[in-house]
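What follows is a single structure, written as structure tokens, with notes after it.
Here is subunit A:
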Amino acid sequence: MELDAKIPDGPIAEKWTRHQFEMKLVNPCNKRKYKVIVVGTGLAGGAAAATMGELGYDVHCFTYHDSPRRAHSISAQGGINAAKNYQGDGDSIFRLFYDTVKGGDFRSREANVYRLAELSVNIIDQAVAQGVPFAREYGGLLDNRSFGGAQVSRTFYARGQTGQQLLLGCYQALERQIHLGTVQMYNRHEMLDVILIDGRARGIVTRHLLTGEIEAHMADAVVLGTGGYSNVFFLSTNAKACNVTSIWRAAKKGAGFANPCFTQIHPTCIPQSGEYQSKLTLMSESLRNDGRIWVPTKPGDERPANDIPESDRDYYLERLYPSFGNLSPRDISSRRAKEMVDAGQGVGPLKNGVYLDFRDAIQRLGKDKVSERYGNLFQMYEKITGEDPYSVPMRIFPAPHYTMGGLWVDYNLMTNIPGLFAIGEANFSDHGANRLGASALMQGLADGYFIMPLTLGNYLVDAPSGGVDPDHPAARDAIRECVAIQERLLSTGGKRSVDSFHMELGRIVWDHCGMARNESGLKEALKRIPELREEFWRDVKVPGSGADLNQSLEKAGRVADFMEFAEIMCWDALTRDESCGAHYREEHVTEEGEAKRDDENFLHGAVWEFKGVGEEPVRHEEPLTFEHVPLSQRSYK
Partner candidate 1 sequence: MRRVLTLYRSSVGKKIMMAVSGILLFGFIVGHMVGNLKAFQSHNGDGTHPLDTYAEFLREVGYPLVPEGGLLWAFRLVLLAAVGVHIIAAIQLWSGARTARPGRYRKEDSQVFSYASRTMRWGGVIVAVFVVYHILHFTTGHAHPDFEYGRVYDNLVIGFQNPLVAGFYIVAVGALCLHLYHGLWSVFTTLGVQNRRIDRIRRPLAAAISVILFLGFTSVPLAVLTRILTLP
Partner candidate 2 sequence: MKLKLHIWRQTSPRSKGDFQAYDLDGVSPHMSFLDMLDLLNEQILEEGGEPVAFEHDCREGICGSCGMVINGIAHGPEKLITACQLHMRTFKDGDEIWIEPWRAAAFPVIKDLVVERASFDRIIQAGGYISVRSGSAQDANAIPIPKADADRAFDAAACIGCGACVAACPNASAMLFTAAKAAHLSYLPQGQTERLQRAADMVTAHDEEGFGNCTNHGACQEVCPKGISVDYIGRLNRDVLKATLSGVEVTTR
């Protein structure tokens, strides 16, 4: 596997500008002759499809939703970072770059991250011009807040619905191009495979979710903006349909999968209320600004929260991290919460949460002020749990939320398969081992609006174009494979539901490759996952037929891919014999119990090559160098 990151020469601040000039251009009149497939309509896919349509390419855009507006980017709450320095508090492109590299615990590419910080300012301009109603000050200028422990206020937000508003801006731009005829939209089409001809990506196989028709769509380039794979854990804050299928099938066709074990756990979600629950709800991290996190000192304390005296409470984050306290980074807060629950100090009917208490904030600020800041979140919490957070502390617990790993891409966002691009959460490029708050939206949109549309032309100029139709043998083979998988799922005739398998897989991955990992657990998982996969194919029950809307069949296909993917994730976690960012190996901790990196041996991205189901995948490395951000140990004491 050849892994050339193609990082342009020159000083870091000039790389992107220089690269834009050096890239080859497609003549404006010729653009419409190039057909590009975009899969996914979230911030990355939607923005890329709209912008490439604006440029004049013949764009064909696919989503499994009924409308492009439903993509999961819509659920992002907190905000989007940009180095605008509107607050005049000393922010700069370099500072955002620096924070992101450091936050990613030195496992990302400096050049990519610098470009991301550079483009962040254009994103805000673009979004405002589209009519995204960001929060404003009374003077009419844009408001910012400090987010996720950043030392400057650089986060732009639209109430608690920033993702929704940015996605709608992007969706509207996309609909405009659909209206103008430059983008053809395929709703309710799920991508099942990528078609390679002469080693290049030349099309995809899709299943029409209403008619069941499996067909090939050919193109000159394929862009995957299909999001992350947190649903491998079954319970996550991802939308129910989020899946790994498109990037996993690409990996099976030879695309390198980078750092699959880098998965982020969000500290403030509402704990599961029972086995039946299939989806966790995230509460904005901003709650940690005023809420105090604690558990009873005594394990198994059955008293109601308000009856537990101060002396019997352990405000463990404040105790362990006196300077950051309740605002400690996501991975640290999450891990500590898990430790408390594991030690039997968990709270709530299932003893599966920790308290996030606003009693002191209400005393200090008054109920009105607290309600003004968090009213809608409190209301949401009450709707879900039936408890009033003004009088009883909230219960929270960490949940899988975002995946930093993804398809390996070079500086042009192209995978090692020529013509196959991956953008947004689907690639691995910018967040290293841990993503900072309010950076996911930034990366999706930078990739979609500003990078992908330009690097595409550079590829197309030298690539073969046109001349392949859906009858090409490669397309027919790919279709045949997809049909075979579907037939097999439908004809297994087993007894267990797809969900029950997914739940069991999720439990294995969560226990052994979740917030904390160790060698024996990962080996155990690598033993159990193939067993479960074998049972899945023997005993899964998928009712109905493949010829119409069959939600069980859709789920079965996605879970089948998770069953294979989970293994590569555990391989990655096992072989990365260090702790870094969100990847926490219990064998590698500092004296204070923090993640301990091994820069000597692991200063690289791990890129996995698929070798067959059940076969051990091959690990490749892309070495990383840090010239601008000196390697250092994170410390939040």
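The working rule: a contact is a pair of C-beta atoms (placed from the backbone, for glycine too) under 8 Å apart; a residue touches a chain by one contact, two chains touch by 3 or more; residues count from 1.
The candidates came about this way: all candidates are chains of the complex that A comes from, given by their letters.
Treat the numbers as computed from the prediction; the structure is a model and nothing was measured.
Q: Can you tell which one of 1 or 2 makes contact with subunit A in this complex?
A: The candidate that touches subunit A in this complex is 2.
Q: Within the complex, which stretch of subunit A touches candidate 2?
A: Within the complex, subunit A touches candidate 2 at residues 47, 50-51, 54, 65-70, 72, 74-75, 84, 86, 122, 124-131, 133-142, 158-159, 161, 164-165, 168, 171-173, 175-176, 178-179, 185, 187, 210, 239-241, 273-274, 276-279, 281-282, 380, 383-386, 449-450, 453, 497, 499, 541, 543-544, 548-549, 551-552.
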